[in-house]
Structures are given as structure tokens and as C-alpha cells.
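Below is a structure I'd like to ask you about.
Omission of a single protein chain aside, the complex is shown with its protein chains in their original locations.
Here is chain A:
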Amino acid sequence: MSQTETRGSAVAQTTDTEQPPVDAPAGVPLDNRSGRFGDRLFSGISLAAGIVILVVLAGVAAFLIRDAIPAVVASPEELDRDTSFWGYVGPLVAGSVVASLIAILVATPVGVGIALFISHYAPKRLAQPLGYVIDLLAAIPSVVYGAWGALVFGAALVPGYAWLSEHLSFIPIFGPTHSTTGRTLLTAALVLAVMVLPIITSLCRELFLQTPKLHEEAALALGATRWEMIKAAVFPFARAGIVSAVMLGLGRALGETMAVALVLSPGPLTASLISTGNSTIPAEIALGFSEAFGIRRSELIAAGLVLFVITLVVNVLARLVVARYKDFSGAN
């Protein structure tokens, strides 16, 4: 008896304050104050959450800039090296860009090929499981790729590097000597290629599957072979999407840290891709940050800011490309 009483009063209380009972009849008066309060509270929380995101992003930029300024304006003596900050960060930017570009050059044709295989070549029944298999590549954490690249893949590439340095060493990128551990910029770039492959593949696959069936059938009806149909119907439809998928992959490769940090044994910038040396911004930060204090810490944060700006530019460009081509793709 007393139990029911307490329960009843509890329900009455909630009705009085903010939460009407869940199963309230539809005839609750429309100007019920509790409802209005709930509405206002809910929209207020939602708005606040949206604003928090903007504040966080502004915070990211503000904190990084604040901590980076001392290193950017410091003289070489203060930094304890022979160059200014820009002389320090330049080779790192070059390393990052070169590694990412090689990764993209390798991953783009392969990724587009896989996407085509899944969307237009594989038997229909196999297409979806094969898509899952490629998505598995994306689920593997980057540190595992790093371990694999450093201990397995790099070692497997050493004979190839030996051959390159023996026969092609007149080309500067296959420099005079080669690394005996395989922990080189080219290995890092190839590991990055494996990592961005699923991004390019899954985005392209979605696009290729959306190609209007009528375009494809029209091409086939005119006597086109499968490849001619793909050239005439699928690629024009997906062009902007492929470009933006590649840009997103590039952004990912530029920011990827662990794979490079584990694979590369970092050193000063060299032209040779197959000998020890070179480094990238994320790897430099990851390897150095825990022992960095004072001006060195600020220097690494400034390097992070440079990386942030580069990836931002790449991502915004990807978006602009999509917006620019949306009107021509015939998607709508």
C-alpha cells in the first residue's frame, strides 16, 4: 500500500516539474508549461553542442598557434641549431609530401582498379563479400601496419632495393647505397599506399555502383565492350568523386603518423628513397614529443600546425573539386 503511494507521488512530481509521464494521453493541453520547458531545454542543449564543436575547433587552432609562435619567431641560436624554424621544418615537409605523393601514385590506379573489379567485373554474388574484405584493410590499426612494415614488409623489400641500387643507381632517387634493413622512405610510402587503398576503393566503389544503369546499357547497346562502356559511362560520371577520393586519401597519408614513425629510421633529407634518412612531420613529433620541453616542444607544435594547414588545404581543395564538378557529373 505504502509502496503504491510513493510511486504515485513520484509520478505526480515528475509531471509537475519537467517530464510528463511517458504514456501521457494525447489530450495533454498544448500550452502545458512542462512541455514548453522541455522544448526550450532540448533545443538549447542541441544548439550548445553545435557551438561546442566550433569552440573546440577554434580552440585547436588557437592553442596550437599560441604554443607555436615562440619557435617560429626564435633565432637559430635560441633553437640550438644552424637554421631558423623554417629551415628545420622544410625538409620534414618535403619528406611528408614525397612519401604521400608516392603512396597516392601507387594507391590510385590500384584502388580504382579494385573498385571497378568489385562494381563491374566480379560476379554479383561475390561483389559484396569482396567489398567487406577490402574494408578489413581499413579496420586494421595503423600501428599494426607500422609493425608489419618495419619487421616484415621492409625486410622483404631489401633484395629489391639491392637490385635497384646495383642497376639504377644513376637515378638519384635510387641513390648510391641501399638500406640493409629496408626501413626507408620508399617502404614507408608503400605502407602508406596500403593504408589509403581502402579509402580510395570504398569511395570509388560507391560511386561506380551509382552510375546510371541507362547510360551503361546505352553504351553496351551501341556495341561497346565492357572497357569502352566503363570509359564512356562510368568514368565521366565518377570523375569528380575519384578526384575527391584521391584528395581525401592524400590527406590521410599526410597525417599518418605511426606507420611512418615505426618504419622509417629518420635522418636528414636525402634524395635517395632507398637509403636511410628522411623523415616526416608526424613521425618527427611522435618520436620527439615525449622528451621535448620549452622551445623544442614549441617547435614540434609549430611543425604540427604546419601539417594541420597542409592537410586543411588538401581537404578544402577536395571539397571544392566536388562542388565544382557536381553540376557537370549528371549525378542528379
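Basically, a contact is a pair of C-beta atoms (placed from the backbone, for glycine too) under 8 Å apart; a residue touches a chain by one contact, two chains touch by 3 or more; residues count from 1.
Quick note on the criterion: contacts and distances are computed from a predicted model.
J.: Considering the UniProt annotation of the chain absent from this complex, which name among "Phosphate transport system permease protein PstA", "Adenosylcobinamide kinase", "Branched-chain amino acid ABC transporter substrate-binding protein" or "ATP synthase subunit a" applies?
T.: "Phosphate transport system permease protein PstA"
J.: Using the touch definition up top, pick the residue from A:V89, A:A233 or A:L254 that touches the left-out chain.
T.: Among A:V89, A:A233 or A:L254, only A:L254 touches the chain that is not shown.
J.: Looking at the full complex, which residue from A:D39, A:D80 or A:E217 touches the chain that isn't shown here?
T.: Answering carefully, the residue with contact to the hidden chain is A:D39.
J.: If I consider the whole complex, including the chain that's not displayed, which of A:L137, A:I173 or A:I295 touches that chain?
T.: Touching the chain that is not displayed is residue A:L137.
J.: For chain A, which residues lie in contact with the unshown chain of the complex?
T.: On the side of chain A, residues 22, 26-28, 30, 35-36, 38-39, 41-43, 45-50, 52-54, 56-57, 59-60, 63-64, 66-67, 109-114, 116-118, 121-122, 130, 133-134, 136-137, 139-148, 150-153, 159-160, 194, 197, 201, 225-228, 230, 248, 251, 254-258, 261-262, 282, 285-287, 289-290, 300-301, 304-305, 307-308, 311-312, 314-316, 319 touch the unshown chain.
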